[in-house]
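Excluded from the complex is one protein chain; the other protein chains are retained at their positions.
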Amino acid sequence: MKLIKRCIERIVETILTAGGMITSVIILLIVIFLFKEGFGLFNSPSVEKGYSLCVNTENPIEKLNPFQIKEIFDYEIDNWKNVGGNDEEIILFRFEELFYRYSDEELGENDEFLSQKLGEIIRATPGIIAYLPTEYLSSDCSGIKVLPEAKISVGDFFGRKEWIPTAIPAPQFGVLPLILGTLWVSIFAIAIALPLGLGVAIYLSELAGEKMRKILKPTIELLAGIPSVVYGFFGLVVLVPLIQKLFHLPVGETAFAGSLILAIMALPTIITVAEDAMQNTPRAMREAGLALGANHWQTIYKVIIPYSVSGISAAVVLGIGRAIGETMAVLMVTGNAAVIPHTIFEPVRTIPATIAAELGEAPSGGAHYQALFMLGCILFLMTILISIAAEVISKNHPQRKGI
Amino acid sequence: MTAKTNQKIAFCVFRILGMLVVGLLFWILGFIIYNGIGVISWEFLTGYPTAGMTSGGILPAIVGTLCLIAGSSIIAFPLGILSAIYSSEYAGNGKMVQFIRVMTNNLGGVPSIIFGLFGMALFVNTLGFGDSIIAGSLTLGLLTLPLIIRTTEEALKAIPDSFRTAGLALGATKLQTINRVVLPMAFPNIITGLILSIGRVSGETAPILFTVAAYFLPKLPTGIFDQVMALPYHLYVIATSGTDLEASRPMAYGTALVLIIIVLLMNLLATALRRWFSKKVKTH
Partner (left out) sequence: MKNFIITALFFLATISAAQAQRIKGSDTVLPLSQKEAENYMKDNSSATIIVTGGGSGVGISALLAGTTDIAQSSRKIKFDEKKKLQEAGKTVKEIIIAYDALAVVVHPSNKVQNLTREQLEGIFTGKITNWKELGGDELEIVPYSRETSSGTYEFFKESVLKNKNYKNGIMSMPATGAIIQSVSQTKGAIGYVGLAYLNKNVKAIHVSYDKGKTFVEPSVTNAKMKTYPIVRPLYYYYLTKDEKAVRSFVDYVLSVNGQKTVQEIGFIAL
């Protein structure tokens, strides 16, 4: 009997230990899955999988970078000399055009003459650049030069400014505007929320009567409970038109609308954490301040705020963390334009909004899909850094330094 | 300027700020309630969407959200409570427990869209659940774990050590002490945490986008591998798509109101339970 009991005790303990590790395991799993998909991106070809770019052998061009390819296929670059070749006009050829040039009979019932016709076209046109499925490259390769397949580079991913994930033939994955857009919106949100939140925290902790506090604090906590999609809806129907009218802007969907909504959403976190920090100021310190002849306000900003500064910073960091990751509300109000913002009154596109808007439409396993997971990794790392920063800051409490 | 006028000005500013923020809350709530209250009726709550989702009701979305609440609770409650018991009762105060705490905090800071990505990669694709209640519930369950763990841990810590030593002194094993003494005493506060987590689950959109949510599904789910509609996703959909946005606005206000009511009810319930239990414990 005793043995069984001890056995059960052991088993339960093991289960509990396993349970204790659960969050660590989940984080590990998230890292594995996100990074496995995400890093696949840098192994993907910069031109869509299964397709190649071909030129005539007489063309001295050896390779093109994704950006040049995009410019060529947008007719922005129309002469080979602009990309280091001869002075010759660029002639674009997309695979689908084959079906306009030749009838189905000419291509054969099972497309057996397809690659032959492709070869003919490429050989006949010196200035051509052809975008076609690799499997239809003619077996007889004379006269055709296949441009070497390049991988999507880390430098392009983090350094370029174009986010056009569905551009054909070379999708543009420049995440710079997305990262900057995310930070831009979040930082402005905090810039709005911090003074407000701090003010309310001071009011709650120092000025409001006990009764008022008892009503206000839970009310503000309620604000944290409202779902983000409701905030987004409110922003969409009220704030966006209001901002447009108030500031006479060409568009209402701006980073400012996003920041405002995020600020409202981050307020409860900031207020609660900052107020707790102020409440924790020892009575002796306040009384010392007052005893030295300082009035209440002087005590607040000379004693209480400096004392609780680590708690307040933690509140700020947590607020930024919440703002950076917020998805739905931002998706609904910021206009989602992938440009590097110069003012707060321009549309921006954030990382979470990009994932939410595009993941459903990105073919599973493709470069676009992987790029979105890579964005997920970036977001994940940002928030983990922020969590750790908050941890370090709140540990750095003056009490522990023996004051 | 004297210190006194300084103080006056500063305090005045803070009072205004306090009122401003509270006013803001009431503005948002008031706006939704004002526009939504007229829409809510028995038919709206128990009917199916009709006429291209511009009229009718939102029953499938309500039921879907309830399914997700139930599913994620089944997953997250036991796991979260186990984890909290381990770190507060068994793990002591070593490096290990600090590591766990840091990890829990980190997980709490991970944005919900990341959970959506992860849920899609693991549950929908790798494990092959497809878009289903089970995939959505698992994703939401993991999302609420940190909240549950934190509140449960706090509840357990609030029990004075003397109760534990008393239990052990009476000859009970550690497990028995936890089971018979600590848990029942911490129960009210644990429940509060669980209810708050339900409030969170019912409002999340990003994690269910790619794991469960259906645009239109006018039948109630019959199994855990079914897709469902859900209130937050429904609100997002009717606020941004549909051929006639103006005609579907009332539906959107109504849905937003129902969503808010559910969340607020959960919060109020949590507060009320906490009060009720704490009174009970005192009288005993």
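Letters A and B mark the chains in the order given here, with residues in each chain numbered from 1 onward.
The definition used in the following text is that a contact is a pair of C-beta atoms (placed from the backbone, for glycine too) under 8 Å apart; a residue touches a chain by one contact, two chains touch by 3 or more.
Everything numeric here is computed off the predicted structure, so don't read it as measured data.
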*Touch criterion as defined above, residue of B:G36, B:G80, B:G193 or B:P221 at the omitted chain*: B:P221
*Could you tell which one of A:V146, A:A337 or A:I384 touches the chain left off the display?*
A:A337
_Contact with the hidden chain only, please: which chain B residues?_
49-53, 130-131, 214-219, 221-227, 237, 240-246
*Could I get the residues of chain A that touch the absent chain, sorted low to high?*
50, 70, 73-75, 94-96, 133, 161-168, 177, 236, 240-241, 244, 250-253, 331-332, 335-339, 347, 349, 356-358, 360-364, 368
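By our rule, only the chains that are shown with their structure count from here on.
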*Once bound in the complex, which stretches of chain A touch chain B?*
5, 8-9, 12-13, 15-24, 26-27, 29-30, 33-34, 37, 196-197, 199-200, 202-204, 206-208, 216, 218-223, 225-234, 236-238, 264, 267, 271, 294-298, 300-301, 318, 321, 324-328, 332, 352, 355-356, 359-360, 364, 372-373, 376, 379-380, 383-384, 386-388, 390-391
*Show which residues of chain B lie in contact with chain A when the two form their complex.*
3-4, 6-7, 10-11, 13-15, 17-18, 20-22, 24-25, 28-29, 31-32, 79, 82-83, 85-87, 89-91, 99-100, 102-118, 120-122, 125-126, 142, 145-146, 149, 173-175, 196, 199-200, 202-206, 209-210, 232-233, 235-236, 239-240, 249, 252, 256, 259-260, 263-264, 266-267, 271
